[in-house]
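Apart from one protein chain that is not included, each protein chain of the complex appears where it belongs.
To keep things simple, chains are lettered A and B as they appear, and every chain counts its residues starting from 1.
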Amino acid sequence: MNLSRRHFLVLLPAAAVAWESVLAGTPEASPNYTMSDHWWGMLIDIPKCIGCGNCVRACQTENDVPDGFFRTWVERYHRTDWHLENPEVISPDGGKEGFPAVKEGGEGEYFFVPKMCNHCADSPCTQVCPVGATFISPDGVVLIDPKYCLGCAYCVQACPYGCRYVHPEKKVADKCTLCYHRITKGLTTACCEACPTGARQLADLKNPRDPIHEFLKTHSVQVLKPQMSTGAKAFYNGLDGSVR
Amino acid sequence: MSVFKDAGHLFRFAGLFVIAFLIFLVVRHYVVPKSFGQYGHYRGAAIGEIASHPIKFAGHQACEDCHTDIVDVKTKGKHAHVNCEACHGALANHAADPTSVTPVKPDTAVLCARCHTASAAKPKNFPQVDPVDHANGVPCETCHNPHSPAIGADVAAGGAK
Partner (left out) sequence: MNGVEGYMYPNEITLYWSVLIVLYPFITGLVAGAFILASLERVFRVEAVKPTYRLALLTALAFLLVAPLPLVLHLGHPFRSPEMYFTPHDTSAMAMFGYVYLWYLMAVLVLEIWLDYRREIVLLSQQSKGLLRWIYKVMTLGSNNISARSLHIDERVGWVVTLIGIPSAFLLHGYVGFIFGSIKANPWWSSPLMPVVFIFSAMVSGIAGVMLLYMVLTKMRGQKIDMLCVDTIAMYMFYIFVIDFSLEMLDLIHRIYEADESFNSLNFMVHTKLYFSQIVVQICLGTVLPLLLLFLTQVVKLPEIARKRIYATSGCLAMVGVFAMRWNVVIGGQLFSKSFLGYTTYKMSLVTREGLLAAIALTILPLVFLWVLVKLLPPWPEKSAHQGAAAD
């Protein structure tokens, strides 16, 4: 590997700026980031997901997710002729190590559904927090304040999607943060970074140049449990009607 | 005013409430975090604290800024859209201080199999093989350059450095 002096000089200040933001911890997440310029969501492209589990592992690494609990997980559905009535779903350890291989010649097809916090615009979880420890940020990310949370678990009960849990050691509620610490610095989420097929894509609905706008106009897109009217912002392309 | 004489005890009871309420207001003023209510019914400072969490994955841009030779090979091949850390793992510490942290080369026997082991569950058009039938113990990088895996796409087989 050849690192030219020129490249090195370019890198150094960029790394320094990023590192400063990491150390700063100031209310404005990092220089050049204005919360009101963004409204975050995620696009999940079901036909592209191969169930490799990279996203689950990357999330655990990036966010120190405790074993047995999941900020994101992958489900595998078996498409049969009556799977709408009775879906067959598995998620072995959240899909963290992928899924057991299925032999050729069996009945029906399969598909994978990555799940995560939907960062609902009308989230029922933030509604029920008794003290204001969980909230939606001005840029559309539902976050938990671990210094303020009582650990009452009311928000866990209120989430229709099962994306919250109580951290076994910290004893506060925890869940996907849409890698807030990354997206506010121009990076993408850990799960999107690790996905080899582009099945997961971070989306900024306030950015006119974000591909999500064109995608939503040209594809059949759904959210999970639309009847709950949560204003979910995780958009699924090609979501089967049997997905729970 | 004799009614007040006989109701004096009630005023004392009410007085307790007033005192307790005043104490409550004073304590509240000191205890509630200063940034509470800044953006909504929550501690505004929490946003900055969450945004300051350490980063473990550097992001492919950081890798590509240095490893331009790999980029040249990768962008032409099938793994063009597979980000570096999807295979190499989280390497922000390497990106922050390249000389002090040397990444470990991934074990292809485990790594490649994760995505490419054949399963009827995977999309039909996705390249997949039975590792035993296909390679029978021969390491994947013997024939496939991980950065541009199609056979013949990159003649320098034996993997990148």
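The working rule: contacts are C-beta pairs under 8 Å (C-beta built on N, C-alpha and C of every residue); 3 or more make two chains touch, one makes a residue touch a chain.
Everything numeric in this text was worked out from a predicted model, so none of it was measured.
Asks: Among the chains you can see, which ones touch the chain that has been omitted?
Replies: A, B
Asks: Just name the one of A:V131, A:L205 or A:L239 that touches the chain not displayed here.
Replies: Reading the full complex, the residue touching the unseen chain is A:V131.
Asks: Based on the whole complex, identify which of A:G162, A:G186 or A:P211 touches the chain you can't see.
Replies: The missing chain is touched by A:G162.
Asks: Touching the missing chain, which residues of chain B?
Replies: Residues 2-3, 5-10, 12-13, 16-17, 24, 28, 31-32, 36, 41 of chain B touch the chain absent from view.
Asks: What is the set of chain A residues that contact the non-displayed chain in the whole complex?
Replies: Spelled out for chain A, the touching residues are 69-70, 73, 75, 87, 89-91, 93-94, 115, 124, 127-133, 148-154, 156-166, 170-172, 228, 244.
The rule is simple: only the chains that are shown with their structure count from here on.
Asks: Spell out the part of chain A that touches chain B in their complex, as residue ranges.
Replies: Residues 1-3, 7, 10-11, 14-15, 18-19, 21-30, 35, 47-48, 50-54, 58, 61-63, 76, 98-106, 109-110, 112, 132-138, 143, 145, 147-148, 177, 180-182, 184-185, 187-188, 190, 193-198.
Asks: Could you list, by residue number, the parts of chain B that touch chain A in their complex?
Replies: Result: residues 33, 35-36, 38-57, 59-62, 65-69, 79, 81-83, 85-87, 89-90, 95-96, 98, 114-115, 117-123, 126, 161 of chain B touch chain A.
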